[in-house]
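Sharing a structure here in structure tokens format.
With one protein chain held back, the other chains of the complex are shown just where they sit.
Coming up: chain A.
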Amino acid sequence: MSQPSRPKSPDDQTAMYIRVKRNKTTYFLQCVPSETVLQIKEKLEELIDQPVNDQRLILMPNREVLDDSKSLADQKVENDAVVALTLRKDDNEFEEVNIVRPNDFYQSREGDGGSNW
């Protein structure tokens, strides 16, 4: 039985989200499975002021580089997926994937207490 008060159209912007990570920053982006990777990059452009051509998105943890023209669904990007963002450097190459995890950070600070509450 469908509930009319809860719309379930495929355009529903709450359909899914992905977590785009670079260094210590995570961008939560709402999207739909039929969107292309290019559309995702256009959303990112608004947030980070980097043109789509200078962005590369890589699906974690298998490090598959995502294709601009294909949809998220086609490339098995699912709800809550983690996608690494890398940017083009001055020498025209893309930087390596760099996602800092809080655990790495704890290890590097080992011994200085570190309790938060």
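Basically, a residue touches a chain if its C-beta (ideal position, glycine included) is under 8 Å from a C-beta of that chain, and two chains touch if they have at least 3 such contacts; residues count from 1.
Quick note on the criterion: contacts and distances are computed from a predicted model.
A.B. asks: Choose one: "glutaminase", "Elongin-C", "Checkpoint protein" or "small monomeric GTPase". The correct choice is the protein name in UniProt for the chain not shown.
C.D. replies: "Elongin-C"
A.B. asks: Just name the one of A:T26, A:N53 or A:N98 that touches the chain not displayed here.
C.D. replies: A:T26
A.B. asks: Can you name the residues of chain A that touch the chain not displayed here?
C.D. replies: Against the left-out chain, chain A lists 3, 6-8, 12, 14-17, 24-30, 43, 46-47, 79-80, 100, 102, 105, 116-117.
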